[in-house]
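One structure is given below, encoded as structure tokens.
Here the complex is missing one protein chain, while the rest keep their positions.
Right after this comes subunit A.
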Amino acid sequence: MSGEATAGAVERGEAANGTAGSGSAGSGANEHGAAVNGTAASDAAANGAAGPDPVESGEPWRRLHPSGLKVTALYMAGVMTAAGVPVAFGIGSGAGLLIALAFAVPGALLVIGATVGYEAIRLRVTRYRVTDTRVEMHTGVLFKTRRSLMRERIRSVDLTANPLERVFGLAKVKVGTGETGSGSGSTNEQTLTLDSVARAEADRLRAELLRRAAAGIGEDGEQRLATWEPGWLKYAPLSFLTPMLAGAAVGAAFQVADWFGRGGLPVEIVGGLVEEHGAWTVLGLGLIVLLVLGAVASLALQGEAWWRHRLDREPGGTLRVRRGLLVSRSLSLEEERIRGIEIVEPIGIRSAGAGRLDVVAIGLKTDQEGSDLSTLVPAAPLPAVTAAAEAVVGPVGCELRTHPKAARTRRLRWAAVTVAALAAAAAVPHLQWPLPALLSAAIVLAAVLGSAFAVWTAFDSYASLGHALTARHLVSRRGSTRRATVHLDRSGIIGWRLSQSVFQKRMGLMTLDATTAAGKGHYAVIDADEHEILDFADAAVPDLLRPFLVTSPE
């Protein structure tokens, strides 16, 4: 045990010397690295509060699974093949195949060897253990880092396994505490990732780390809250991924052409097609082909991500989302940390009467666009989404109060500004230069469509606005292209932010922001009546706003 303690002390010294340590301590210690290492023992004493309790260091250290090396080797071989073949062709087209291979093969082997070597060292030096109070991990090839999480703070355990890892029976374990460096600007969420351990060990860790409250409840008390149906995949082509992936396909075509030294080829091909078939045909068909490509890619991506998705409530108050066709993912989330849910209806899937269910939970970042970590149920028919929402947080049905007509006027004014700007943007080139008929038509068409969309959005986003209080939740709905209805736990509201611009003041409108520790940090009721919203906030969280309110009769 004393040997263990000494090793720990030395590592702590080096940790303070590295960059991965806690910000200020690391930067301060950098110039005095030798001194810190020399006095590792005293440094360990100084860090004692965060270090392992000597009483518990009887718990043995465990290592990552050695098969991780094979996964890395195979993965790098794949990457090098994917990257090397175009490069080899690129060189080969100019200098002959043999010379190309003479460059590409040793280069690839060198990269693979270096990566595998690094990984072998990383696997050797990484150790972890679960004591009664903490989860600890020591790692680092160049810079030693040691991370130690309080077990009682652990809020989520996330298991993932890509196809290679599944072949070798491995899984990555990500342990999250949901702490975000309490407000002072730093957002280094306290997480610990074990990359990777045996599947059985991953399941054991997950069960052990979230066990605490489960004592006394039967092991098989699992309750199914939602099950994904393959039919829901029909919503995938309607998501924003479709146009995004179509755009990516165009970019990829240029990239590949560039690899072969023919960067202008796609333009030439399109030019040839226009000569042959006429511009409108090419434009129309091209768009259709691209959208179909995007839809297929979106279908594949979403199918992979959500295949066999199911949402369970496990004994001990944990929600568990399991999903994935090739990469299997499992997210366990402590219900104690849930502060509400958000039903999100992006315009595409809304047009098909569908939406998705996101969770508003402490320690799950939801503001990163494209992150599906906080999604409990993907695009599904609204009744199914509502049912899942009720299973998670209780009744969600309620009548929303509409917002004053002035809110619509405000949105129409924004639309008017947009239309004016689009009209100007379309008119200027026509006045400046003589334009070919096709380009002119395209510009006018784009401006007209853009204007129509702006006006429609104004009406639609006003129709979306609404707010209400239920027994447990503050409900707010807003947005047009991304309509979202948040049900925020009233006890999870930890402050108010009210704002009113001069324009809002003239129209008698006000925006209420409920701040919370969960999700994106604040959820807004925008452009509500300036008097009514204060009564609303006062009713939502009793006694918080009351001392600052004055009421005068009509």
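Note that contacts are C-beta pairs under 8 Å (C-beta built on N, C-alpha and C of every residue); 3 or more make two chains touch, one makes a residue touch a chain; residues count from 1.
Here is the rule we use: contacts and distances are computed from a predicted model.
Going by its UniProt record, the hidden chain of the complex is named "PH domain-containing protein" among "Phenylacetate-CoA oxygenase subunit PaaI", "Na(+)-translocating NADH-quinone reductase subunit C", "PH domain-containing protein" or "Carbohydrate ABC transporter membrane protein 1, CUT1 family". In the full complex, subunit A contacts the hidden chain through residues 180, 182-184, 187, 362, 492, 494-502, 505, 513, 515-518, 520-522, 529-532, 534-535, 538, 541, 543-545, 547-554.
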